[in-house]
Structure formats: structure tokens, C-alpha cells
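A single protein chain has been removed from this complex, and every other one stays in its place.
Order as written gives the chain letters A, B and C; numbering starts at 1 within each chain.
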């Protein structure tokens, strides 16, 4: 089988000669670099690199691993090699509001998200018709069962659908620490506030009462601390002081949907690096 | 002599007929409205109005007050009438960094700030030369005296220079609750973070370690709660994750200076309304 | 029949006493002003006002017209009174790309557009399924007939559906001067360039070859001069110089859809004033 695309991501302490070593190894293994992004976080002496390359006929992942392993060990690298032809399976979790769900489905339909959406899961029936519009399976979790039983059902569904990544597209249910630990760095949530400001419930109400002049949204990895996981993407919109809380909510929805889409896109493109409790977006 | 400009600001519970009553009274008193901004904060049923009008020869403030008083009482209005020819006397307090100070001086030189700057006060000598460049008095407060003695000196200077408003243009000294109470809603501070996130010391360090994707600055009234007074203006700038804390600081300075200028401009234009612990910018 | 909401829009040469006259007349006729926006374009001495008011039981449009007519004549006003309960009938014209169409349909579904969408008209079949998703009639115009015959069919459809306003949501067909004159200020087009730069075909290609650092989109009234009608709304997005024309196109689509939605929203809210060949957005 012929050539295809791979992405190599590398993180390690900053040292001399890293770029030459990595690019030399890719070239030597039969990889032709299409794009390379490299950043050094000088405050923590961290080297990060993402290289996308085309595999020549002689390239094999086995051979690459063999050649790259000694380099990685010498430089204490954490690294991953991703075959860009493999598409992650992403479950979208929703409750009642549709704007984030539609955004993901429309961008996917427009080939801007390199993944599959095998299922939409919800604790309400409201958005079943949207799933139907796009011919995607819709699964209902019964919120009356209590949180633990719900999460057991959720876990079973994620396994049944062979899900790799979970996107909380305005899913209004708090996940347990057990769940977020099991799915560490694999659950992306959209919060309708400019974190770390306005964590928790009703962020637009909080923002209005504080009198901020811009409101925002934040996509982040969910972890055991509510709304405190590493931030992937953020954006804001300027608000006029004559706007009501209801108008904040409407304006904010446009920010939420673009921030969540961007976060998932960056994640799928292997551009999200994690170090020291925060992310670095590379490439 | 003859006619000149006035600004009328009104705040009251929302009711019927407010606009007709106010504009009718202005017209009847000999005022010719140049611009009017009116907003209703529906979440708290608050009516806010700012009208700028030209006084015809027959207009006198005494007569206007007499005509407006019954209207104001009937509608439980808080109101103020400002003669736009009277310029507030503003003291600028600084420490060592010059970007906010230069911004205010340059905008003032360019006639974009309707006030006088009789004095620059600092706890350091570093910016004395800037004061000299612009021929403004420079007064040094000796930080070795201790905070209370410093504030007494500061208060004495503000009185000696007949100061109306104080602008903290990166003044790195915390003011006492006694001082901020005495000068309530008359001290404007610039904080180099997007409040209410990143209050307190080293906000750019905080922001970097949190991994936010935009950094900001906030101008607010100083009160007894550090960095928690009502917000007047805010702005942000997108940051790339390869930037260092030092680069955050440089980029942030441009945001700080424009936010502080804007806050002072809005204040001087009587556009800052305060209600329920927050501001509303009108007009 | 009880009270309801009206919007009054007024344009006239700037003069003394306009605000008092208008607000007095509204109050006197039984209107209770909910919001008022007033701007004066000083460069052309133009007064513009938009007032939204609640009609008390005694209010009738006939009575209002009778009371307002002499004021309007005295001040040379152009004015309109709109019953906010009456919803305009808007036809959406599309070709093959769906992003603008979806945006309008989703915002409408979310009650953010005060109008009805009785029909989607296209010169291609590609988006028939979208119309079906949202249960809206879809009408095909056959482009093989030639432009004149097509426009005759289009005109017939607009009449059959009793259309008030036409939105060109990436309709890739140039309308004749006859048509745009007949529908003057009733056809809103989205152009995928930051007008007046990059008029005409392939604006993203033009922008890329020029090397601009931001790309934009512009919603404007269509008139007989291609892409030169009065601008209603615009926005831009910063572009990285490593982006391809194809990526410009993807990024630009998000700008196009929000600019077109905003233009239609402003139009429906009676916020678009036209004077001297340009628009003024008021309120």
C-alpha cells in the first residue's frame, strides 16, 4: 500500500540539536515533511514539535519507531506518531440547546473535522430530531436513574460505540471524578464563561452582575475540578451595557459554538500539547 | 458670554413617560439637545439617560433645577447636571513603568481628554523625566515612610493641587480602605488582568500558568476590596502559546494603556453610571 | 384588541427641539417608550431616531398619524411607523453552499429573526434537502433558461409567495438592474470580501494574491452596481500568511454567515437608515 500522511508530536526538555535530530530521522525513514511547527516555552524550558509528513513507499511505522526510539530516549522525549488516515470516533453529549451540536455537525458535513460521529447521547429527548436530520444514532440516558446509574449507562454506550473522545456540547450534567479520570484528556467541555472567571452555574448571570464589558466561552478538558481543566480554546465578544442577561445568552452562543468547534479541530489535528496543567497549542 | 454645553445624567426606576418628561423639561428650559443616549437595564428595571444639550441665552442652571426638581422627585430620579466647560483636575499616580502615563499625556496633548493634569505623583523617581517632558509638576512620595504616612502625604498633595479625580496608571502600591472610601468612585485603577480573573499580584504570570488563550486588562474604580471595584472598561488580546511571560507583559501593556485611557475618557464624558455594584456605560 | 409594540423611525435635517417634539407626541398619543436611539450625523447635519414603544389601550395608529403629521411636516421628516407584530415574508435565494442558509434557518428556529421564511429559491438542487430538514418550500429556477426568463420566474415566485424581502445567501447569479430597481433596498446580498475592496468574482483569490492580513465579508443592499450597494454589516478575521486560498474560503464562511444574519436582523428591527448612498445603523 502506498504513501500516506503521518503526524509526529514531540515534547521534551529544551536541548541543543533537537530539530536537526527529529527532521533528520524523519527524512532518513522515508518521510517527506509537509509542515512543521516548533515552539519552545522558555519559562519552563519545554520543547514542543509537531511535524506532518508524507510517507514514501519505503516508510513503515515499525522502521520509524526503531530509528526514532534511541533519539527519543537520549532526549527524554514524550512522543506519538499518528496515522492521519485513522479517524477518531467522537461521541457528542447534549442536553436541550442545539447551537453547539449543529455547529459540530455542520462543520463535519463540510469536511472540517477529521473524525466520525457515530452517536449523539443526551439526558433529554429535545435534540433527537437534530440527530435524525443528520442520520446519526441518538441515545437517551434517563436522568431519573440518578447520576451513578446514568454514568454506568453512558460508559456502556461509549464502549458499545467504540468511542475515543467525548465532546460535551452544552451537556448540563456534572460528570463524576471517576468518569473524568477514566477519560482523562479525552473529554472536551464547552463552558459559557471566560475561564477562570465565572466558573460554575449561570456564568452569564454572573458576568452581567459583575458588569464585565466582554463575555466569553472556554473549551477545556474536563477533569475532577469543575471548569478547571486545561483550557484548549477561548474567545470573547464585546457587550454593550444595555444588553440583558437573555441577550448575553444569545450573543454568547455564537462564541460557544466557534470555540468548541475550534477545540475539537485542534485536538483532532494533534495540535494540543499538555504540560504543567495547561495546554500549548502548536501548529 | 451666552450659551454653552451641559450634560444631564439621570438614573431611576423604569416607568412610563420618562423620556418625554426629561426632554420636554430640557426644551422648555432653553436647552437644545445635541445628543441623547438612553438605556434600560431590563433585568433590574433601571432607566438611565445621558443628554448633552446646548444652552440658549435664556437658559440658567438655577431655572433648570427649579423646573426639573419636581420631575425628579416624582420619578425618584438620581440626577446630575454638568457644565461641560468645567474641567476636572486629575492627578496621575505612577510607579516605574511609563506606558500608561505616556498614553494619558499624549491623548491629553491631542485634546482627547476633557480635564487638566496638574500633577504626577509617584513613589519612585523613575518617571520624573516624563513629567518634565510634558511640563507637569512631579511630586515624590517617600515609600520608606510607611503606608499611612505616605497616604497622608498623598492626601495633602491631592488637596494642595485641588484634585477631583485620581488615576492609578500602574501605581504599584495598595491604597487603604480609608483612602478608597474617602475617594469613592473617584479613583480609577488599571489592572493588568481580565477581571474578575487574575486578581492580585502578577496577573500575567497567573494567566500564563493557567494557559488562557487571551490576556486582558481592566480599568475599574478602586474600592476597599482589591481589584474588585466596579469595572469601567476592558479589552483583551489573543496570545500565542509560544509566548513567554515577558512577552505577555509587553503585549499586555498596549491593552492596559488603551483601556485606562478609555475609562478616563468615559468618566470625564459622564458616561459611567453606577448601580448595584457595577457600572453601565451610557453614550 | 389590547396594546402592542410599535417602532417609529424618523430622519430629517438636524434642528432644535426634535427629540422633545417626537417623544412628546408619542406620550401624548398613548405610547410608552421602551427604548430610543438617536444619532446625529454631524458631517451631513442629519438627525435619525428610532423609538420602540408600547401602545396603551387608547393608542391607535390613525390617531398617532394625525398627531404626528404636522410635526413631521414642520421638520421635513421622513418617517415610518411599524407594527412590530407584523412579520415580513423573506425569501432566501441560494446556489450550492449551505453555510449562510443554515445560519438563517437556525437563528430563525431560535427566535432571533422576526420574520417568516415561506420559501427557499435556488438555481441548483443541491440544497433542497436542507429546505426539507426545516420543512420549508423549495423552488428551483432553471438556469438553462437564460437570465431574463429566470428572473421572470423568480419575480413570479416572489409574488406567489407574497415576499417582502429577498436575501441572497450566496446566490451565485447576478441580478439585472431592472430587478434590483424594482426591489430597491429590499434585496440583501452577502459578498465574501471586505467591500469596497475585492468587488466581483473570486474575492478570496484576490485577497490572497494581494497579501492582505485580514479577510472579511460584507452584507449590502443589491443595486444596479455590482457589489457597490449600501453596506449594512461587515466583519473580518485575521489570516495567517501560511493559509491557502482554500483555507481563506473556510475561515471566511464563518464571517459571511454572521454578517448576513446580522444584516437581516438589523433590517427586520428597522435599524437600517439610508441617506446619501450609505446606511446608518441606529439602535
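Here is the rule we use: a contact is a pair of C-beta atoms (placed from the backbone, for glycine too) under 8 Å apart; a residue touches a chain by one contact, two chains touch by 3 or more.
On a predicted model such as this, the values are computed, not experimentally measured, just so you know.
J.: Using the whole complex, pick out the displayed chains that touch the missing one.
T.: Counting the whole assembly, the omitted chain is in touch with A, B, C.
J.: Which one touches the absent chain: B:45, B:112 or B:176?
T.: B:112
J.: Hey, which of A:34, A:69 or A:201 is the one touching the hidden chain?
T.: In the complete complex, the chain left out is touched by residue A:34.
J.: Among C:88, C:236 or C:251, which residue is in contact with the omitted chain in the full complex?
T.: Counting the whole complex, the residue in contact with the absent chain is C:236.
J.: In terms of residues, what is the contact footprint of the unshown chain on chain C?
T.: 39-43, 194-198, 208-214, 216, 230-231, 233-236, 241-242, 244-245, 276-282
J.: When the complex is taken as a whole, what residues of chain B touch the one chain not shown?
T.: The list for chain B reads 98-99, 102, 106, 110, 112, 133, 250, 253-254, 258.
J.: Could you please point out the chain A residues that touch the chain left off the display?
T.: 16-20, 23-24, 26-28, 32-40
Throughout what follows, only the chains that are shown with their structure count from here on.
J.: Counting only residues that touch at least two other chains, what does the list for chain B look like?
T.: 39-40
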